[in-house]
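Below is one structure, written out as structure tokens; comments come after it.
Every protein chain of the complex appears in place save one, which is left out.
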Amino acid sequence: MARIDGRANDELRPISIKLDYLRHPAGSACVCCGNTKVIAAATFENKVPPWMKSQNKTGGWITCEYGMLPASTGERMKREASQGKQGGRTVEIQRLIGRSLRMCSDLRALGERTVHIDCDVIDADGGTRCASITAGALAICRGYRRLAPEFAEGTPFRELVAAVSVGIVGGETMLDLCYEEDSRAEVDMNVVMTESGKIIEIQGTAEGAPFDRKRLNELVDLAESGLRDIFAAQRKALEEI
Amino acid sequence: MARIDGRANDELRPISIKLDYLRHPAGSACVCCGNTKVIAAATFENKVPPWMKSQNKTGGWITCEYGMLPASTGERMKREASQGKQGGRTVEIQRLIGRSLRMCSDLRALGERTVHIDCDVIDADGGTRCASITAGALAICRGYRRLAPEFAEGTPFRELVAAVSVGIVGGETMLDLCYEEDSRAEVDMNVVMTESGKIIEIQGTAEGAPFDRKRLNELVDLAESGLRDIFAAQRKALEEI
Amino acid sequence: MARIDGRANDELRPISIKLDYLRHPAGSACVCCGNTKVIAAATFENKVPPWMKSQNKTGGWITCEYGMLPASTGERMKREASQGKQGGRTVEIQRLIGRSLRMCSDLRALGERTVHIDCDVIDADGGTRCASITAGALAICRGYRRLAPEFAEGTPFRELVAAVSVGIVGGETMLDLCYEEDSRAEVDMNVVMTESGKIIEIQGTAEGAPFDRKRLNELVDLAESGLRDIFAAQRKALEEI
Amino acid sequence: MARIDGRANDELRPISIKLDYLRHPAGSACVCCGNTKVIAAATFENKVPPWMKSQNKTGGWITCEYGMLPASTGERMKREASQGKQGGRTVEIQRLIGRSLRMCSDLRALGERTVHIDCDVIDADGGTRCASITAGALAICRGYRRLAPEFAEGTPFRELVAAVSVGIVGGETMLDLCYEEDSRAEVDMNVVMTESGKIIEIQGTAEGAPFDRKRLNELVDLAESGLRDIFAAQRKALEEI
Amino acid sequence: MARIDGRANDELRPISIKLDYLRHPAGSACVCCGNTKVIAAATFENKVPPWMKSQNKTGGWITCEYGMLPASTGERMKREASQGKQGGRTVEIQRLIGRSLRMCSDLRALGERTVHIDCDVIDADGGTRCASITAGALAICRGYRRLAPEFAEGTPFRELVAAVSVGIVGGETMLDLCYEEDSRAEVDMNVVMTESGKIIEIQGTAEGAPFDRKRLNELVDLAESGLRDIFAAQRKALEEI
Partner (left out) sequence: MARIDGRANDELRPISIKLDYLRHPAGSACVCCGNTKVIAAATFENKVPPWMKSQNKTGGWITCEYGMLPASTGERMKREASQGKQGGRTVEIQRLIGRSLRMCSDLRALGERTVHIDCDVIDADGGTRCASITAGALAICRGYRRLAPEFAEGTPFRELVAAVSVGIVGGETMLDLCYEEDSRAEVDMNVVMTESGKIIEIQGTAEGAPFDRKRLNELVDLAESGLRDIFAAQRKALEEI
């Protein structure tokens, strides 16, 4: 079965990265994965959320908010700000991004600071949460660099993080699903890893039919191979700026 | 390392099940996993959500809501109804339960009906989302039986579903974490399976340190073995009523 | 006219009480009045609401929240947490319970503490607000006992409180209405008293037809006689634990 | 003990009534009880709330909303519209007013209409819920008259309704409490009656100390005597217009 | 073209003013412009909003809230408090009033105080935002006088402010539109000025057809002439009290 855009099953969509895309925040990046375009920004605040105090946690915190422009999707989405609440999908996604990106950093070295990551989808064609993680890690990385003088000895930055989707579509295991593939997938999985090849988060869901252990292994293999290319793209963007 | 309650690393907490626990809903179950106690109820409504119409989907729908009694936890939780919104964790959990339980049923055979699953935590000691899935599947199953005359030829019920948590605590792989273990875990994973042994959902999160493929396999092995015992307990409860 | 369940007009439904029903809160009780089942919990917090400071009030405070499991009623109720607000009936009931239970205690002796009472209805068959008051008084009482060492000299506990409903149904004066009687009642009244036989709150509403002074007296007489039995059941539960 | 404003314990504050106070609604009244000033309006809508349909109830409905101008009280109250919700006290009051005023009318004769009663407090000095009921009954009555041609044969109007507060202050039983008396009262009671002398609603609350049956009787006697004067004032206003 | 109520195009509606209309707030005024009736209140609070601190602004602040009684309009408006939010029109109007009234005062001389202006529409017939500004200026002015002893040397009061609407209706330039004129207007403009004749705010909107510079000038001329009469009425009311 040929894929909609002619890719091989184990082929990523073209990825392009612009660092320091916004004027104001400490760090930012615009990442395009095929027709999906996401802007991530990292803003630093010199205090931590109140729950850290009441739980006696020291160090800093990294939190994420995610949104989509109403016209970023095929059918216009209602604007969450005017609906008066964020939908369940938004909440679920921004919690995933936040958990994943906290692994980029040594929160103790961050000191009593909060990093706010804002991921906003300009154009959506599947894989927006993965693109947000890939972009968010770059925004944090650039933000730490801009704050360098403050981090005299060391930096809270530990390692790059990236994410990719894999899935089973029409019985075949595929990498980096576009929207149309995703909406027909029997199984949909997102894998978040560190540049050193360890798993941070794995979320696999049988939308159509449950899957066995063999398939689980194939999906994780495929994600690992795709992530190697994404880390290379992140690395290249950071070196060329 | 001995576990807090003296269990072996691959040992479930004692599980007890009471079916038809509530007076009004079509099906219900109360499931205790150690000190975690959850009530699940399945209520049938003779219509489907509006989005199904506008997306031309036929058949029925299964949706879930999840809540905790404010006094179910060690430190009292604020009541979400008086806070005016459900927290992010609640939203994330009820979406997971809903996705998982839709796999219990043939939605087309369900006809133009919505099944509302309500999972409410009476006492919490870790693993409430897994206990909710295990209880919810039983509530659906009992609900279909009570509606039997309406489902003359067949039943929309396909298969039992259950869930269990596994994790890495102090470097060791452990089954069915209690709250204290969960809050110290380096990796926390929930696995939802069908009685026939296939994966519906796998969600693994590195809270402390990322993990490799070998660990992923150990965790899924452990979950599979624990789920076999949970399915046996579900089966026994259904046969004894 | 025989009552639905064969009771005499001046007869309570069977009442059963389990103290310390929950694992975490300082005090708790599960009270069943016929088919109505309510869990009440008392949690202590070492601060008082901000309005007490700004009004220069000293001592402690007792506040209540009330909720119903969505499947506790014949037709499933929408979950207030997902509706984004508590309904008018809920607000009215929790204010009544809070006012009533503040009479259990010497708020000055309580010190700078808030007692949060959570009343949650598991199964509903009429009289849930009265059962909540009866259960809440027990939860407070048990909570104070568990905190005993802190209350060296004395205890803030003053007296038991309980409540019962009475009403006029089909022209007859009846005690402790079940749901079906309540929904057909011409007059519905809730009476809250202290164990020493004084009135804390009386709320009588003509749903169908206004009533005269003679009827008012009959209703209060009936409530008083029922409350004597409820206080005996509370007392017995406290002695047997 | 002399009262703050020199009244006898069984004396009402001066009451003044202006009918048809507003230009737009079908009926309206402005009622002043001492320094408490309330505007009530009755607006007719040619449909009934959806729950009536789903419960197969025929006839019409009467509903009430209550509000206070932020500057109507000694300390400015926060505007509920900008707070994003109505407070618990507001909800409790408007439910009481709605229940009471439904007794003014034969809801079946009203036909498929909703009467919206809006009670807004311009100046507050205690007793605003009672003044709202007294004013609301007049607004409904005037509204029915203006709609007379539509109600050819009969009118849905049944009877006038009014309310008054009584209480125990400093051990003495007093009629029609002003704010300062109300805030020091040991017992606070609101009594709603029909012009023919029957009780619609009785709500008595021990704020300070519980009370016995003898006191209950004294309070209701006092309310009845005050209500006779209020009905006379309502009647006079209706005759003089 | 004759106007609905027979006025000349450059003629104001009759204006009447009652100062100190409410019992509690420091200053208040009730202003009627034809059939439009607005109550404004000024309440003083001894602190400033948090954003002033974080922006290092000294002095005081003046803020406004605006509301309409539900029955103040021809068709009953839904109560914003029960809708759970203020509508866009309300928000826009109260921001305009707030900006305009801050020009009445020397905010530095006000000291660390907030003046809350509450404008509530009792009867509406067009021009409610202008009447609110005219009434609000008087409420502030009276409020400062009542606080006089506190403002020993000087007073924060600078100058009276008032507002009027003008518009193009059926091609003609008209002053002080009533509701029916306003709803048919091609152009609708509100002009806020100081008593010394300077512009504070001008808001002109082409509802039907855009307009040219000549018309702009005619509209501002007309507003200036109307405002001279409104300032005279304000001045007279202040002198006669």
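Per-chain numbering from 1; labels A, B, C, D and E assigned in written order.
Everything that follows uses one rule, which is that a contact is a pair of C-beta atoms (placed from the backbone, for glycine too) under 8 Å apart; a residue touches a chain by one contact, two chains touch by 3 or more.
This one's a predicted model, so the numbers in the text were calculated from it and none came from an experiment.
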Interface partners of the hidden chain - shown chains only, full complex considered: A, E
Hidden-chain contact residue, picked from the options A:18, A:95, A:116 or A:145: A:116
Omitted-chain contact residue, chosen from A:49, A:84 or A:170: A:84
Missing-chain contacts mapped onto chain A: 22-25, 28, 35, 39, 41, 43, 45, 65, 67, 69-74, 76, 79-86, 90, 116, 118, 120, 122-125
Chain E residues touching the omitted chain (full complex): 85, 88-89, 91-92, 94-95, 99, 103, 193-194, 196-207, 209-213, 216, 220
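Methods note: only the chains that are shown with their structure count from here on.
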Nearest-to-centre chain - CA centroid comparison: C
Rounded Å distance between chain C and chain D, as computed from the means of their C-alpha atoms: 27
Junction residues of chain B - those touching two or more other chains: 84-85
Contact graph of the chains (line, ring, star, complete, other): line
Which chain pairs touch, all of them: A-B, B-C, C-D, D-E
